[in-house]
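Note that one protein chain of the assembly has been removed; the remaining protein chains are unaltered in position.
Moving on to chain A:
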Amino acid sequence: MTTEPMQAVREFIVGRNPALDHLSDDLDLIDSRAINSLAFVEFIFLLEELTGEPIDPEDLDLDDFRTLSALNARFFKEEAAR
């Protein structure tokens, strides 16, 4: 695993969307289909691995997954502050 978690998140998205020329922090990953429903499970597993915390599939807020900024705030900010 990459040491910088957001870098691993970026690599996952770019790896699955080679045509994506620029991945900005506020691109809507869901509306743009950069993360579609087939990739979503893998993405959850990646986040679980990076954070070391389980994600309850029945307690997901889609807005936490919409942009890189939202992902960073939801999954990695608290960790960095600790």
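Assume a residue touches a chain if its C-beta (ideal position, glycine included) is under 8 Å from a C-beta of that chain, and two chains touch if they have at least 3 such contacts; residues count from 1.
As a working rule, contacts and distances are computed from a predicted model.
Not every chain of the complex appears here, and the one that does not is recorded in UniProt as "AurF domain containing protein", selected from "ABC transporter ATP-binding protein", "Indolepyruvate ferredoxin oxidoreductase", "AurF domain containing protein" or "Branched-chain amino acid transport system permease protein".
For chain A, the list of residues touching the undisplayed chain reads 1, 30-31, 33, 35-42, 44-45, 48-49, 57-58, 60, 62.
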